[in-house]
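Only one protein chain is missing from this complex, and each of the others stays in its spot.
Here is chain A:
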Amino acid sequence: MTALLEVDNLRVAYGKIEAVKGISFTVEAGQVVTLIGTNGAGKTTTLRTLSGLLKPLDGTIRFEGRPLAGVPAHRIVALGLAHSPEGRHIFPRLTIAENLQLGAFLRKDGEGIAKDTQRVYDLFPILGERARQAAGTLSGGEQQMLAMGRALMSRPKLLMLDEPSMGLSPIMMQRIMATITELRASGTTILLVEQNARAALSLADRGHVMEIGKIVLSGTGADLLHDESVRKAYLGED
């Protein structure tokens, strides 16, 4: 069986600076896979390349066995790959409802869109209460909910979440992580990038540790949580 996503020897550069130096990993359908590592490890660059915003220098990306080379970003979402970007990037001057509609931009099934909108409102009731409000007026955590909800609106086969817990209060972070667990239980495949390694590893099926553009360690979430070097470097334990 081929994996949903196969990344093989991916290299990405900004000008002369190589940010991702040949990484390989796979995501199987139904799995939660996480990339952890410090700032500048190349995690965000990897996601931006997968969604077509950056062009790889070398290597192959296959989604459902199909190579993504040369497919522009606006076509990749149509294939079933949704990206909730780092820093949330909601559309601040559009309403919450309009942001969600944009998440379903390529879909034509009005009924299905209405159903999925309701599902997002069930998941995050605050968004439903404020549907007609400009998204820029939401708090950071609420904006994160909107960014996740918007990504779900395309009914993705693979949901990529970049730093969903960044800048959130501990309570808000728990909410977001609980939602990821819920999504996982409902069968959504997720590629999660996190700096909060403990939270990410405890709900991931597989994890990869990135350091300056390379994957230095891979394993199941539980293995990595108990790995000596990971505990020292990323979980703040001695």
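Please note the rule applied: a contact is a pair of C-beta atoms (placed from the backbone, for glycine too) under 8 Å apart; a residue touches a chain by one contact, two chains touch by 3 or more; residues count from 1.
In this section, contacts and distances are computed from a predicted model.
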Undisplayed chain, where the name is taken from the UniProt record, one of "Vitamin K-dependent gamma-carboxylase", "Branched-chain amino acid ABC transporter permease", "Cation acetate symporter" or "Aerobic carbon-monoxide dehydrogenase large subunit": "Branched-chain amino acid ABC transporter permease"
Candidate in contact with the missing chain, chosen from A:Pro92, A:Gly112 or A:Pro125: A:Pro92
Residue in contact with the excluded chain [from A:Ala29, A:Leu102, A:Ala131 or A:Met166]: A:Leu102
Among A:Lys21, A:Lys43 or A:His83, the residue in touch with the chain that has been omitted: A:His83
Hidden-chain contact residue, picked from the options A:Gly52, A:Gly149 or A:Gly207: A:Gly52
Absent-chain interface as seen on chain A, which is shown: 51-53, 72-75, 77-78, 82-83, 85, 89-94, 98, 101-103, 105-106, 136, 150, 154
